[in-house]
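Only one structure is covered here, and it is reproduced in the block below.
With one protein chain removed, the remaining protein chains of the complex are shown where they sit.
Which chain is which? They are A and B, in the order written, and residues in each are numbered from 1.
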């Protein structure tokens, strides 16, 4: 979970050099006289230039307020956020992963922003991206930035196999991969057996409903024709390469594998492609992107939307200032700039034009409009805690030859146990 | 009587093999830190970093307020070590040299304290520190690090004190020294290696601590292990930067170690009184 999420917007080492110079020198006594606002961003999600700009703009608007931006690392982030929300003077504004938002909303640690939605620009947020910020009908966060998976391919390998246009349907994709493999590329598609977020897209696209609820109890629901179809497709695609069946996309980093230059394609994010190019500059002009094709050419496949929301802590000492910061960060100017500089998908379709010239971003933004997430129930995080039963009890066993039905039963049982653990 | 050739060779051969076994991970860490990316991911490992680059080191040092973390790490670590010595020394002396009711109970407490599973007590420690409004400060860090090393410090110093022949001390008492003077003039100098050895242990433990600082100090007063693990999760397989960070993190420990360890073992044998 953390690894995958950590990955979402790593824009390079530089991103972290931000704002920490004063680390250790400030102390809690500062809060007594001056007004202070603390903002937590996750490492890698805020490009340095953007953070500098918005800090300056906020200072201009609110000269008396001392704004501290603290970049948190992904290690142990859940525990960090939980403990922080329990404190008397927690960070005022926090970046919270979209799939984790319902979990924190349910703890009562986040401020209800329902009344502020309109003033934050919420009327224009893309519904697919706002879904995770709403819990039990109330707005507990604001959608901030997103990313969705696309197919990253090596143009040289594809054209060498005689393929000149990108596939428009699933059938096209399978056909193309078959041709590329036959042409001598061992990894026409590198798809490791435990790439959970990629698989979640397959499940969404197949219409699988991962969790059912009856009588107040949750049950895992992988033992369905839809989930079977999803894993069968996944298995088929996995067979076009040599990726390990029991590893996720980060071990080894699939971008490193792709960087070697002999891999036809992988399903991934923009930063992964950028990482591959950084490792092997010769790939610079060879990397292309296309959305994962759907069953028909009319629509691309549904994908998992990863990303972050911005929330205000319930115990914030200064909600007015916190909302003012939120408003600024989510304004078209800064939301647009984030998309432009960070190459991430913004929360409104109208801002997608900021991605012009960004080959990955353009494709990802299109794909994200038809996206979904993991089930938005607070207990879902339990399922994704390592070892995630969907990857270890369902995906890997099926890829290794177990029947989907029997693997699904085991995974469903474990999911049920975890989902019904007390919150 | 001459030893056969084989019998003379095998200890040296074994020593060389063992040396390689122990040194290699260290060597590999340092060289990886200096290798360019292409050498790091090359199919045939590059054993000699002929194209050394400082790029990874620069990257590591430039990440998030590195020097601030270095400073805080030193304060917490050195604070913990000095505190633990100050508290342990009198206790160790009492446990080694004095007879009193409850001495065995005290020793038992020290042995049990040695077993505390700190990693899984973090939430309890957190609640205590939170409720006393001491988050984001180096003081609780230094205090708890001190506690982590205190039992072994007492235990070890007690051994050192016990090893100082009582006769020497008693001779001093006979010469008219007070007990305090006898300790200062006779025991303390012989104790130097013990102090070194325990400082070393304390330094390593506190320098390494991670789970506690992770949740106690989320906004300030952070230490280097946080920075090091951040490399692993943020850069994934950027082994060059990770190894550079590891090297930098190891460096102070090695320096302290090389200074103290020599004196610790050397002084120990020098001060030895034949049994």
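Methods note: contacts are C-beta pairs under 8 Å (C-beta built on N, C-alpha and C of every residue); 3 or more make two chains touch, one makes a residue touch a chain.
One rule holds for everything that comes next: contacts and distances are computed from a predicted model.
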{"item": "Hidden subunit of the complex - UniProt protein name among \"L(+)-tartrate dehydratase subunit beta\", \"Protocatechuate 3,4-dioxygenase\", \"Iron-chelate-transporting ATPase\" or \"Sugar ABC transporter permease\"", "value": "\"Sugar ABC transporter permease\""}
{"item": "Contacts of the hidden chain among displayed chains", "value": "A, B"}
{"item": "Residue of B:23, B:58 or B:171 in touch with the missing chain, whole complex considered", "value": "B:23"}
{"item": "Touching the absent chain when the full complex is considered, from B:75, B:121 or B:177", "value": "B:121"}
{"item": "Contact with the hidden chain (one of B:187, B:200 or B:216)", "value": "B:200"}
{"item": "Subunit A residues touching the omitted chain (full complex)", "value": "76, 78-79, 82-83, 85-86, 103-104, 106-109, 244, 246-247, 251-252, 256-257, 314, 382, 385-387, 392, 421-423"}
{"item": "Absent chain, residues of subunit B that touch it", "value": "11-12, 14-16, 18-23, 25-26, 28-29, 32, 40-45, 86-88, 90-91, 93-96, 98-100, 102-104, 106-117, 119-125, 127-128, 143-144, 146-147, 150-152, 154-157, 159-160, 162-163, 165-166, 193-194, 197-198, 200-201, 204, 207-208, 210-211, 225, 228-229, 232, 237, 239, 242-243, 246-247, 249-250, 253-254, 257-258, 261, 264-265, 268-269, 272-275"}
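We adopt the following convention: only the chains that are shown with their structure count from here on.
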{"item": "Cα-centroid distance, subunit A relative to subunit B, in whole angstrom", "value": "40"}
{"item": "Residue ranges of subunit A touching subunit B (in the complex, touch as defined)", "value": "2-3, 6-7, 10, 13, 16-18, 20-28, 38, 43-44, 68, 70-76, 79-80, 83-84, 86-88, 91, 250, 252-253, 256, 259-260, 275, 279"}
{"item": "Contact footprint of subunit A on subunit B as seen in their complex", "value": "37, 41, 59, 62-65, 68-69, 71-72, 126, 130, 133, 135-137, 211, 214-215, 218-222, 226, 229-230, 233-237, 241"}
